[in-house]
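One structure is given below, encoded as structure tokens.
Missing here is one protein chain; the remaining ones are kept as they sit in the complex.
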Amino acid sequence: MEYYYPPSMDRVTKEVEFHLEKNKNLAQIFEVYKGILAVQLDCLDKIKASVILSEKELKEYFRNKKFLMSDQKLEIESKLFREILGSICKAIKKASPEAPESLLKLSEAEELDEENIQELLQKIALYNKQELEYFIEEKEIDKKTELNSEIIAFVIFMSLSPFYSANMKEVREKVDFSSWRQSYCPVCGQTAVIAKHRSEDGARVLECWLCHAEWVYPRMECPYCNNSDQKKLRFFYVTGDKARQVHVCEKCKRYLKTIDSKIMEKDVLLDIEAIATSYLDELAKREGYKPPKGAVVLN
Amino acid sequence: MTTKVRLIDVTKCVGCKGCQVSCKNWNQLPATPTEFSGSYESPPDLFPDTWSRVRFNEYDDSDKVKFYFAFFSCMHCSEPACMNICPVKAISKNSLGAVQVDRSVCIGCGACKGVCPFSVPRISNKMFKCTLCSDRISNGMVTACAKACPTGAISFGDANDKIAEAEARVTELKNNGYANARVYGKDELGGLGVVYVLADTPDKYGLPAEPKVSLADTYFWKVALGPVRTLATVGLAAGALSGWLQMRKEEIRKEKEGKE
Amino acid sequence: MKISRRSFLWISGAAITGSLALKLGCAPKQPTTEPGGPVDVEDLRIQYAETTTAICPICGVGCGILVYTENGKIVATEGDPDHPINEGALCSKGSALFNMYYTYNEKGEAVPNPQRMTKVLYRAPKSKDWEVKDWDWALTTIAERVKKTRDEYFQEKNKDGVTVNRCTALAWLGSAMCNNEENYLFQKFCRSLGITNVDHCARL
Partner (left out) sequence: MTNHWIDYKNSDVIMNFGGNTAENHPISMKWIQKAREERGAKLIVVDPRVTRTAAVADLYAPIRPGTNIAFLSGLINYALENELYHKEYVLNYTNASSLIDPGFGFNDGLFTGSKAAENGQYTYDKATWAYQTDAEGKTLKDETLQDPNCVFQLMKKHYSRYDVKTVSEITGCPEDKFREVAELFCSTGKAGKAGSILYAMGVTQFTHGSQNVRSVAILQLLLGNIGIAGGGVNAQRGQSNVQGACDVGQLYHILTGYMPMPKDAEKDFAGYNATTPKSGYWTNRPKFLVSMLKAWYGNKATSDNDFCFDYLPKLDKDRSHVAMYKYMAQGEIKGMFCFADNPAVGGPTAYRKREYAKKLDWLVVADIFENETAAFWKAPGENPEEIDTEVFLLPAALHFEKDGTITNSGRWIQWRYKAQEPLGDAKPDLWIVDRLFKAVRKAYEAGGKFPDPILDMVWDYGDDADAVKVAMEINGYDAAGALVENFTKLADDGSTSCGSWIYAGYYNNESDPPCKRREKETEGIGSNSKWAFAWPVNRRIVYNRCSCDPEGKPWNPELPVLWWDGSEWKRNDVPDFNATVPPADTAQKPFIMTPELQARLFSSSMAEGPFPEHYEPWESPVANKMSKIQFNPVSKVWYPGDNAEVGSSEFPYIATSYRLTEHYQSGIMTRNMPWLNEVMPEMFVEISPSLAGKIGVKSGDKVIVESKRAQMECKVAVTPRLKPLKVNGEEKEIVGMFFHWGFMGLSKGASANDLIPSIGDANTTIPEYKAFLCNIRRVG
């Protein structure tokens, strides 16, 4: 299958421009996004995958519906991590001058020592933003760095993301993700926060918010609770824009924003769409649906 | 924005007419009453409500019967004769390359039809023809015909990419023994908005081998339309104008015939 | 999905962002009114749609189709991308299925296909026309006709005294266009009445 991550900066700029033509209000948030992405793309090549399995072994994982990190340890070089973190914070501050000053000091914070980082990573293994925020508050990292725990969690995840992506790319070169049909990411086990219907055939492609793996998942099934009762699945869209949909499950009451690229007749970059469609999150909440658990997104 | 082209690879077409039906569907055009015209080709021509069609051609070569299919519609010329001749400037070419008619301005005089080297425009009080799905392509979509095509015979995209694709395909065809294979529409009339990959000579698909804007036709229409611009500016009702034009057209034709 | 041209309208200026953007100071502060103006979430009208899976009723390939409905009406059909046979693709007849249900009027609105049968029709002997009837009348009257014919021609034993329990004055043609469950009930219906003249278009 065709993959869209990592995108070229040119393409990102083009798509962002396309959105800004319609909605200038998103200018600054897109600046922040682009700043973060530039750092991530830049370091992606520097990071070596830590989990190296053969094609045969990977196929066995896939056959058993096991995601890679379920029993493989992701190794993160603390120094590099800290560097990325610093760059990301800097990029945010640059794109958004009103961001807290203290962001610039986060990467040097003593609280992010080796021990804490390793513990952090374990928390991350739980894939729960709340857990991470509790940890941050418990260790008083937020107080000491004068930063809100949500911000800290966000930048930490953004800085970890390339490590996951590097492993994802390694896996992807050996096995095609089109043979993975589970609701969770084949690499890190995370869920998706946004999906698209592929323009070529309409198949639903989920994208992991953490490692950016893209894989096909059946249309007529809820990726959060595996409900496949067609009477309990539906979607809504804002009148006039049928291509940007919110798919909801009446069983688990969760929602998944979905871009129908078959209607748009072109494949879009989901991260950008995720930001541009934050009004859909608002609408979904109003309609009584919950977002997927633990996802970290810029919105 | 870069110019777009519609690429027709006739070697991939199976003549299902999905493009024709899809064109109707997208443009919400009613069915044109048709009659059997002697082959699978239907309708036999373009109509005000039929902007595209597949041409069917059959040839009995010594060892093999050839059954050719080719989509045909407006060629969206880079220098549209219809646009240049239009007395009321109702025809324009947009930045994507689509030749469009503004029917609120069009007076239905038919000059465009007279000079079109492919005889595309159709008149029913106003001029009607393929719009290259301007509404779709300006939103980044492909044309309805391209979208409907089940075999990839019709595609749509940036001119440079599509021309390169066409040339590569022609090379492939030539290597596979199609000596007459060629790209059509790249150089014709200074480049068309529709490019074909042909496996045989253009005439075999019903395309003019060397399309030309006829100077005689142009001259004739220039003469015929001489006073129209003035009339239009003084605000003669479009209907009356078109009626007058019809008369004038007849007059000039007779004059011309008389001369010959 | 088949879409109408109207769906191009874009949600301009719906600049709603979450708490993080606010905290990072990149939420829009002075929403611009260009183009389209800022839109309040409250002003957005939403439309719910359902998807059901179906199988194409045309040939024997059995392609999967997704059928979209809004407010209980089919609004579009498209190839089912998850179906292993067609993987989202459809042929020209399969793509045109929507038009068996709805056609477009002059205003470009989808209206039920005017050729479709929507009423019970009855043609009396020698009549030149159909009459519109209701279901109750039709079902009762047909049952009467069936009973009359069956009672008159039912054969319990043949000339050799073998129990045959059949009525050869009745005939039934089922269809390759009907569902299995329907054809199964046709079979039960026929055989319970003793019908042996049973066939369908498989033989044709």
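In order of appearance the chains are A, B and C, and numbering begins at 1 in each one.
The rule we apply is simple: a residue touches a chain if its C-beta (ideal position, glycine included) is under 8 Å from a C-beta of that chain, and two chains touch if they have at least 3 such contacts.
Owing to the predicted nature of the structure, the values given are computational and were not obtained by experimental measurement.
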Interface partners of the hidden chain - shown chains only, full complex considered: A, B, C
Touch with the omitted chain, as defined above, among C:Asp43, C:Glu106 or C:Glu156: C:Glu156
Residues belonging to chain B that touch the chain removed from view: 14-17, 20-21, 24-25, 30-40, 42-43, 50, 58-60, 65, 67, 150
Missing-chain contacts mapped onto chain A: 59, 62-63, 178-181, 218, 220-221, 228, 230
Chain C residues that touch the omitted chain in the full complex: 50, 52-64, 67, 69, 72-74, 77, 82-87, 89-94, 96, 99-101, 103, 112-113, 115-128, 130, 134-135, 138-147, 149-154, 156, 158, 160, 162-189, 191-204
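Operating definition for what follows: only the chains that are shown with their structure count from here on.
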Chain whose Cα centroid lies at the greatest distance from that of chain B: A
Chain B-chain C separation of Cα centroids, rounded to whole Å: 38
Where chain A and chain B are represented by their mean Cα positions, the distance between them in whole Å: 47
Junction residues of chain C, two or more chains touched: 89
Per-residue multi-chain contacts in chain B, two or more chains: none
Touch list for chain A against partner chain B, complex: 18, 264-266
Interfacial residue positions of chain B with respect to chain C in the complex: 16-18, 21-22, 25-26, 28, 30, 135, 139, 148, 150
Of all residues in chain C, those that touch chain B in their complex: 2, 5, 8, 89-92, 95-96, 104, 106, 108
